[in-house]
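First up is the structure itself, then whatever we jot down about it.
A single protein chain has been omitted; all remaining protein chains appear in their positions.
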Amino acid sequence: MPEKTADKVETTVATDPAPGAAATEAAPASAKARSLWSDAWNDLRRNPLFLVSAVLILLLLVLAAAPGLFTSASPRDADLAKHFLQPPNWGNFFAADWLGYDGQGRSIYARVVYGARASIMVGIGVTLLVAVLGTAVGMIAGYFGGWLDSVLSRVTDVFMGIPYLLGALVVLTTFEERSVWVVMLAMAFLGWTQIARVARGSVITIKQADYVVAAKALGASTTRILMKHILPNALAPIIVVSTIALGGYIAAEATLSFLGVGLAEPTVSWGVDVSTGRQQLRNAPYVLIIPSVMVSVTVLSFLMFGDAVRNALDPKLR
Amino acid sequence: MGRYVARRLLQMIPVFIGSTLLIFLMMYALPGDPVRALMGEQAFDPSVVENIRRDLGLDLPIWQQYANYLGGLVQGDFGTEIASQRPIADIIAEAFPVTIRLTLFAFTFTVLVGIGLGVIAGLRPDSVRDRGLLTLTLVLISMPSFVLGYLMQYFFAFQLQLTTPTVQDSESIGDLFLPAIVLGSLSLAYVARLTRTSMAENLRADYMRTAVAKGLPRGRIVGVHLMRNSLIPVVTFLGTDIGNLMTGAIVTESIFNVQGVGDAIFEALTRREGATVVGIASLIVIVYLLTSLLVDLLYAVLDPRIRYA
Partner (left out) sequence: MRGAKSAKFVAGAIVVALAATACGSGDGEDKKNTGSGKPAGYVSIDVGEPQKPLIPADTNESNGSYVIQSLFTQLLDFDAKGEIVYTNAESVTTEDSKTWTVKLKSGWKFHNGEAVTAQSYVDAWNWYANIKNNQQNSFWFADIAGYDDVHPEKGDPKADKMSGLKVVDETTFTVELKDRVPYFNYKLGYTTFAPLPKVFYDDPKAFGQKPVGNGPYKFEKWTHKKLIQVQAWDDYKGPNKAANKGIQFKNYSSLEAAYQDVVSGNLDIIRQVGPTDLPKYKQDLGKGAIEEPYAAIQTLTPAFYSKTFKDVDPKVLQGLSMAIDRDTITKTVLNNTRTPATSFTPPQVKGNQELDTDIFTYDPKKAKALIKEGGGVPGNKVWIQYNTDGGHKEWVTAVCESIRNATGVDCVGDAKPDFATDLEARDNDEVKSMYRGGWVADYPVNVNFIKELYHTNAESNNGRFSNKKIDAKMAEGDKAESLEEAVKAYQEVEKLLVKEMPAIPLWYYRINGGHGENVDNVNVDFHGDIELPQVSVK
């Protein structure tokens, strides 16, 4: 669940876990933006964890963008008469029957390849939406303070109070058509709170910085201050939280599809396939296990990636 | 201190009302009518449906329905189920103990094994066992709980035939063993990593050097100085995690067929028993709010520098 991932981030990123107040002095606010980013890049380049995960993610992105490159079989083509529950033919690499056929006589390999798109799209889409929405709320609350902050913080509390899975179950049941976009929006609608808190925390610290005070004194507009001075400096912790949460969102999408409220056929998705495969667990476990492994590997790649990015961007841990 | 607690409790009220209202509104927006769904696929008489809806107040405007609901709730009345006509309090009383038992079971497992592993790794940062543990936890974290659940089910029930694939008696502790492990494993991984990182950091702290220099016995250094300080972030995580465990139970309960809150909420959701869903959700929200308060208070116990005015 994204919450958990994010929780962990908050506690590790935060150096002074002041209770109640979410004032997470998360970012190395004083570090100059440029050197921070280039330092981070230098660091990342030498991190084997980062390299491995980056290669995996690249591969997944290619899978998602052009699945046709990897298999000529179609994920929907079914032939019950010939292929009903055929076990994997491990030796026959990258052929349609490599990973066997499912209960509809469809190539599991083809479905695994085509299923990447849904997972990656939801993962990246939710991350971006959450980052935008959460940052906006957090910045407004943190910068303006006062009653606006109180109201927004209470709203954040309300959304935080709703258990993520439960909320998603209810929200998604409302939609009759559950496309990738609907699932993305629903997940973002419930998931923006963590980023909002992190953003609010760093904005509160940054707005007292000399350069912000100076800009104000020079008569810069609020928009300009927010966009030019505050946002770039608050970005690091937001990126850290976001990249780590990405893996969580992919897992969450699979979980929701598995529960029957996420994506639905004919969208090809690993979660949907796992949910179909549960019926065959006793008989043909590979139908369930293969897409499950894909979900896990994808989540793992993004987690390692996120970990590496955090280590690079958070000098306190260096 | 007392004032702080009072203020926190007061702050909870709008949050509580807000989240129940949100869930209430979402339930209202759901397509499908509970009374109509009751009639099923066979023929039925629409005037009976109308009549029942009127009797239950389901034809009132949403604000009035919410006011009625909240009014009842304040008096401790969770309402009545549309189909079974049983008090929702009874349904909650049946489901909650099962899930709470499962959650506590998972929680204990998380705490004991997670902190244990974290300490083992954290005392020797960058050793082989530390790296092994980091890898293991990373794998656990990247496995959504349904994946882990099915893998366990497959190996322990179908391959080794050690257990039945699903829980036969939701109230037997032995039957809940496997689901509890599956439920707790994700948190376990986080707890282990968190403990390990925090231990490793604190090992380099000045007070540790002082303690060693003072010639204190190693047991005391680790047990009192190191552990106490390293556990603060772990406690935060554990506190906020109880609420997560309870909702995570929805998935675990569905895989292992435990008749707890997840099962009840799922059933209520598909039957559009709005009041049941809102009732259970409110209780989970309360648990979440109380545990986060508890965590903040525990800080004061663990870290004397923190005081509440």
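As written, the chain order gives the labels A and B, with residue 1 at the start of each chain.
As a convention for this text, contacts are C-beta pairs under 8 Å (C-beta built on N, C-alpha and C of every residue); 3 or more make two chains touch, one makes a residue touch a chain.
Predicted model only: the values in this text are computed from it and were never measured.
Seen from subunit B, the chain kept out of the figure touches residues 1-2, 5, 30-34, 36-45, 47-48, 51-52, 55, 83-86, 89-94, 96-98, 100, 104, 164-171, 257-259, 263, 269-272, 283, 286-287, 290-291, 293-294, 297-298, 300-301, 304, 307-308. One chain is missing from the display, and on subunit A it is touched by residues 76-81, 84-85, 103-105, 172-173, 176, 178, 260-261, 264-266, 276, 278-283.
Convention: only the chains that are shown with their structure count from here on.
Centroid to centroid, with C-alpha atoms defining each point, subunit A and subunit B lie 21 Å apart. The part of subunit B that touches subunit A in the complex is made up of residues 8, 11, 14-16, 18-19, 22-23, 26-27, 29-31, 138-139, 141-147, 150-151, 153-154, 158, 165, 186-187, 190, 193-194, 197, 232-233, 236-237, 240-241, 243-244, 246-248, 250-251, 254, 265-266, 269, 277, 281, 284-285, 288-289, 295-296, 299, 306, 308. Residues 1, 3-5, 7-8, 11-12, 17-20, 154-155, 157-159, 161-167, 169-171, 173-174, 176, 247, 251-252, 254-255, 258-259, 274, 278, 281-282, 285, 288-289, 292-293, 295-297, 299-300, 303-304, 307 of subunit A are the ones that touch subunit B when the two sit in their complex.
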